[in-house]
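Below you'll find the structure, written out as structure tokens, and then a few comments.
A single protein chain has been omitted from the complex, and every remaining protein chain is retained in its original position.
Going by the order they are written in, the chains are A, B, C, D and E; count residues from 1 in each one.
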Amino acid sequence: MSNIVVTNCPRAERAIVDGLAACGVATVHEAQGRKGLMQSYMRPIYPGARVAGCAVTASMAPADNWMIHVAVEQCQEGDIVVAAPTSPGDQGFFGELLGQALLARRVRALIIDAGTRDTSDLTKLGFPVWSKAVSAQGTVKETLGSVNVPVICAGAAVAPGDVIVADDDGVCVVKREEAEVVLAAARAREEKEDDTRARLKAGELSLDIYGMRARLADKGLKYVDYADYAAGRTEG
Amino acid sequence: MSNIVVTNCPRAERAIVDGLAACGVATVHEAQGRKGLMQSYMRPIYPGARVAGCAVTASMAPADNWMIHVAVEQCQEGDIVVAAPTSPGDQGFFGELLGQALLARRVRALIIDAGTRDTSDLTKLGFPVWSKAVSAQGTVKETLGSVNVPVICAGAAVAPGDVIVADDDGVCVVKREEAEVVLAAARAREEKEDDTRARLKAGELSLDIYGMRARLADKGLKYVDYADYAAGRTEG
Amino acid sequence: MSNIVVTNCPRAERAIVDGLAACGVATVHEAQGRKGLMQSYMRPIYPGARVAGCAVTASMAPADNWMIHVAVEQCQEGDIVVAAPTSPGDQGFFGELLGQALLARRVRALIIDAGTRDTSDLTKLGFPVWSKAVSAQGTVKETLGSVNVPVICAGAAVAPGDVIVADDDGVCVVKREEAEVVLAAARAREEKEDDTRARLKAGELSLDIYGMRARLADKGLKYVDYADYAAGRTEG
Amino acid sequence: MSNIVVTNCPRAERAIVDGLAACGVATVHEAQGRKGLMQSYMRPIYPGARVAGCAVTASMAPADNWMIHVAVEQCQEGDIVVAAPTSPGDQGFFGELLGQALLARRVRALIIDAGTRDTSDLTKLGFPVWSKAVSAQGTVKETLGSVNVPVICAGAAVAPGDVIVADDDGVCVVKREEAEVVLAAARAREEKEDDTRARLKAGELSLDIYGMRARLADKGLKYVDYADYAAGRTEG
Amino acid sequence: MSNIVVTNCPRAERAIVDGLAACGVATVHEAQGRKGLMQSYMRPIYPGARVAGCAVTASMAPADNWMIHVAVEQCQEGDIVVAAPTSPGDQGFFGELLGQALLARRVRALIIDAGTRDTSDLTKLGFPVWSKAVSAQGTVKETLGSVNVPVICAGAAVAPGDVIVADDDGVCVVKREEAEVVLAAARAREEKEDDTRARLKAGELSLDIYGMRARLADKGLKYVDYADYAAGRTEG
Partner (left out) sequence: MSNIVVTNCPRAERAIVDGLAACGVATVHEAQGRKGLMQSYMRPIYPGARVAGCAVTASMAPADNWMIHVAVEQCQEGDIVVAAPTSPGDQGFFGELLGQALLARRVRALIIDAGTRDTSDLTKLGFPVWSKAVSAQGTVKETLGSVNVPVICAGAAVAPGDVIVADDDGVCVVKREEAEVVLAAARAREEKEDDTRARLKAGELSLDIYGMRARLADKGLKYVDYADYAAGRTEG
């Protein structure tokens, strides 16, 4: 139960990571069987960012951001820092100076199950953060945690090297070993959606495209004209 | 207690609907006696949209968006879909493909007492959604609900054909039968506010414009100079 | 325990107030020893505003905005109105007309531990509001409160004349008597951060800049290679 | 849109009401097709109460309990007062004195989508209250509302005379016209559950009682021995 | 801005404190003009306790309970410890051992705007705690705060020596200098309520006792028979 920093963690391949970013959170989440999604309270500090990267994890004591400083050294280009305190808090564990530190190492984003601050500076820098809160309240550097151990962040399990995908819809985790398979599934899904999209834009109904009418009828759905409904000539 | 889809529901008149959109949520809500407002957790996925339309309602099983697919067929130009699950959840019941389906029918917006996803695509499409949450978590299509029956959405009762007004301040429901009267009241309110606005910009005080001083004094409000207050020469 | 309006309250000096605005909330909060921060649920109605001003306070009955009308008359250029109901509510206590009234007196912002409405009009006017909620629900004018007495707003104590600093990170209160000292401390902090920022951008680590390595080792932090960790050759 | 008190509202029959109380909230909610349930934040001030009664409704201005006083006069033996403000608040709209007033009229409970106070006195009196909050914060008597009009309370629509069922599981509304049918369905459900209960206590599995195994297999559920799973000899 | 422990703070008189306890939170809060109430999320760990005492305050760093240990030494018989962290958290800052320490000094309760733990042991000991949460998550002892300085606890300002009244309805603060006046007002209120209670139990209506009928009619309240209302023979 000691506090450790695990070094030289393997990462998912860059091309796979970038492919997952292009697919976006909703598609990736579906493609991997609806697992790995963080809670919906994780929101970006500015709209429009869409990124993916390999997780460098930081497990932090409550209201103590020391392990983010330690994590910086473990980061390399294309990483995303995933930081979670061991009990909930909305303090600002992260700000513009740490953002500079991560940008200097070409880190792509921060995902933090707590608060962040300096959001307008971070927005100007173009460094995206997904967080639970925005707060100017600082933290201390007194109690050890660990870096690059498995953490739970906003309800999702994250291991170092896993792929993090984040956009306006939230944050999703793809296990490193499954990233390639998930990317293939996500791309297949996108192709299928392209076809559906074209049909919907042309005015077809999803009831027909997905063939839902028979099953709806089987389950007992009934159509009633408003005139009958309003007159009470229906049991509904 | 069967599951039904009510067809051919009457709608409020287009001109009245568009008039209510121009007035906006706060004015309409006041004009109809402060009723029909949805809870303040209903937020737009992007700022700046202001719309009104006639409600097509969907009552859905928890975490099940099947009835939105059924509702699409009941929509016509100028409608707004109002969707509510029978128990709370923040799943993403709606995304870009359903947005395409609604746009193809010239539907103006979605109001959903649950989550939505694909928010950046929906923003690009210019299809506004007011929701309780943003979440990539999908739903299933297994359990029937009903379409175009009365629903409660975010604390407000909505009947099919009612006018929904939505902007950055939230979402308000105007009963179809009352829409014309409410529009007249809203416009009267706007005119009165135009006058008040001009006087306020010219530096008059609302204390004087609304004639509040006598009533404040009657109720016992006292003015105390800071010097007296700080010296304890007042009972306040 | 009567209801009073305190007039002619002293304010902090304009130059100090403007200096604090330039420093921003996070820096000012740190500089004064991490006190005076409002709860993180206080959010701006639009991003990018950064202001400071002298507090004119309004203590209001629940769902009753009468005292804001009374407060307007006590405002002068450079002030910020700080309004708090005596029990929580998300009603829209404030809207565009009151915004016009405050702009006419060159008030810089409203801080309200409740809801606001007309947010898109206020955004167009460039009048910033930090609030707990956005809601079109109006309030009444029936029950007295007080103006320019000490209030608690979103968890922070505010006395009339105190300096309020607000930006995208939230809202912080600086006691009037401490404003000059806090400004000096904030500026000193900024200078130090300029140096740190330059070193971080050049790739130095905060572990080295702040000299943290020895203390981390003392507390027992251990570095473990992933290969050893994965093979279980570590106690961590 | 005037403020009214509707008098002499019809009620559901006493025997049906009492029958529904005996069934309890969960059974009644299921028996009527899973509708009419209030949000789960509605909690009893003490455990163990189970009641049913006919709704006398009060629609109240925010933080204003005047209409509860008006509602008392409309109550008769066997009623339950259902009170909802037009916008959310946790103030204590109700206390022991109003409890005495309702007890004097043999009212059975209060359901309030807001706060209550004097909870320990009310507990001693044996007058059950289901509320959103407990708060000593009082309210005013300044703004009219209405009594015995349809209200929405904690997300459920309530008409005067509807049956309210409340116990430790929450609060459910049964429409007056449906009460007899719902009672019959609830009793049928109880009988069926008696049989299921006996079989479960005897050690039978619900998988067998409900015949679920085939459908689970059809959907693709697979059983894997831990030894194979741990060794990775499975795709799961 | 240093960290201090203020010693030998004056307290309110014991007889006044005990008198306020007997009146309870709701009565005391009303009697002092509806001020000083903590937020309604402050709940007792067990029902039925009603206490009053003189505040010994602890301002604590987030997730750090060191100052409670320091505060113990400042306590004397009849005190109540009021502890608040400088930013929100639900960690268990307090447990059974600290409860023993406070009991040894005849302290009457703890009020904490954070979490507590060992609640079943504290219940057995009969040491009441009002808290925001129950959590087994411990805290650290690393960062200084202050003892017996003014704090804000759950939205209420507390100075050392102020009277804290707490029961099932929540927690209220009475300023030390006002305690005697408030007690007199609370007792007067109780007497008046005794009379009202007797009349209500005898079946009189508060509409008559408080003489509300004329004012209701003035404001426009109308009574409508259900038969007319249902037939639409009313404008309501």
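Here is the rule we go by: contacts are C-beta pairs under 8 Å (C-beta built on N, C-alpha and C of every residue); 3 or more make two chains touch, one makes a residue touch a chain.
Keep in mind it's a predicted model, so treat the numbers as computed, not measured.
Just so you know, the chain we are not showing touches A, B, D, E across the whole complex. Of the listed positions E:95, E:155 or E:170, the one in contact with the omitted chain in the full complex is E:95. Remark: the residues of subunit B touching the chain excluded from display are 61-64, 86-91, 135, 137, 139-140, 142-143. Touch with the hidden chain on the side of subunit E covers residues 2-10, 46, 66, 69-70, 72-73, 90, 92, 95-98, 100-101, 103-105, 115, 117-120, 123, 133-138, 141, 144, 146, 148-149, 160.
Panel shows subunit D; residues 25-26, 29-30, 34, 37, 40, 43, 47-48, 50, 167-170, 172, 193, 196-197, 200-203, 205-207, 210, 212, 216, 219-227, 229, 234-236 of it touch the chain omitted from the view.
The rule we apply is simple: only the chains that are shown with their structure count from here on.
Counting the residue numbers used at the interface between subunit D and subunit E, under half appear in both copies, so the two copies meet with largely different residues.
Across the assembly, the mean Cα position most removed from that of subunit A is the one of E.
Centre-to-centre separation of subunit A and subunit B, using mean CA positions: 29 Å.
Between subunit A and subunit D, the centres computed from C-alpha atoms are 37 Å apart. In subunit A, 90, 135, 137 are the positions where the chain touches two or more neighbouring chains simultaneously. Judged by the touch criterion defined above, the protein chains form a pattern that is neither an open path, a ring nor a star, and not fully connected either. Pairwise, the chains that touch each other are A-B, A-C, A-E, B-C, B-D, C-D, C-E, D-E.
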